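This is the structure I have questions about; it appears just below.
The complex appears here without one of its protein chains, the remainder shown in place.
Let's look at chain A:
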């Protein structure tokens, strides 16, 4: 149907190159897994896997369900309703994104543990021992579910919001004329239409949870990821750990396939005839107040509490007064790595989806799916997988230089930090691909056809139609990737060059000595660096209410 144009070929080439880039560490891990790992699986199957599979499933299910509820609820309230304080919520609600899961775990354990703030407060009225018993045990599966969901729900919120605010008014109005109330419309119209976006958001939450090691381990939940690390570090079996990673990869691929199969017949494009958008329903008085309070609660728990705690620790320890100037350098490194990676991931993700959109083919479909695989590898496993291919290039360059009689350049990719950026791109590419794919699914192909009918080429269609309509999805992706990069720890630790620290690695330095509060200021800087982009996102993402 569509001719293969020059830009079409470029997009396709980028898509294939991207797939190769992402596949490289995966293949390298599979190669590692091919080595024999005697004595690893038998005890794992017997003693570890039943329990850790169950714990992982419960954790993923719990975190997924809770984030879905919070993310969808807030997105629905904010996108389709007008109430006092909404403008403020608009930029507050996504903010927990700025809090790394491991930090949230540290903060909440500190608050709720014996002799912590909550305990000391309770002890004012209760005898010490009774106060200890009254504390919820956060170091448990339910504790982990709550703490992790409180900081991850913005993934669902961001993708759901994109969907809700662009839903055509026609459906909702049709529902209303048929006598459906607000809730019925939500359950029967808005929610099913938002399903692809919700699936993307929840998938991101699940993969982040699966990837998390700091929080789960600290809260005493033994997930598969924790088992991978134990296998490698304590049993000295990298091959066994790689095999376990492949096993995880297979599970995730299976889950993605099931999810795809489940919505194979769902059409979510909105009607071409009705670009008119839903007008926000005003909520007055008590209803508006309730909506505001309900949206504010997750922000308080997922963002304000950790933020205030970190600020309090920084003040108390005099970290502001004795500001460590090295932190500026770390912040610069963090932002530079994250910006480069975000930009690259966005371009690669966009090209990959565009190639599929312009001319669906099996190759492009495969490329599109491979591009999302990086997210399923735990950060450290990805970094380990990346070492071989990246350093093979470095070593080849050195061999080449030597054969030409030139002085050896040294390790360029690792030595320059390019390896860190590449790791981020591979790891977070699933975000722009997912967001942009969901965004494209909303743009009817009729638009492309109409554009062509009036003589517009592919690039013109992309520039004038796709890009503007995709803007919210892309902005959402940019924020998520950027902030994810700022928070990323294990791959950064392993791949960064000599004498380079980021904010996350700086926090790690303190956390690994068991006093993360000393790193409170670095944590605050991560949060500060994230607030800017998130605020920027809100400014541009809130489309005017009413007829467009």
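Everything that follows uses one rule, which is that a contact is a pair of C-beta atoms (placed from the backbone, for glycine too) under 8 Å apart; a residue touches a chain by one contact, two chains touch by 3 or more; residues count from 1.
Throughout what follows, contacts and distances are computed from a predicted model.
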Missing subunit (named according to UniProt) among the choices "NADH ubiquinone oxidoreductase, 20 kDa subunit", "Iron(III) transport system substrate-binding protein", "Paired small multidrug resistance pump" or "Cytochrome P450": "Iron(III) transport system substrate-binding protein"
Of A:161, A:222, A:437 or A:487, the residue in touch with the unshown chain: A:222
Residue, one of A:336, A:366, A:465 or A:535, that touches the chain absent here: A:336
Residue among A:177, A:234 or A:403 touching the omitted chain: A:234
On chain A, residues whose C-beta touches the chain left out of the figure: 7, 10, 39, 43-44, 46-48, 51, 109, 113-115, 119, 128-129, 132, 137, 139-140, 217-220, 222, 226, 229-230, 232-238, 316, 333, 336, 340, 343-344, 347, 351, 380, 383-384, 387-388, 391, 394-395, 398, 408-412, 414-418, 421, 459, 490, 493-501, 505, 508-510, 512-515, 517
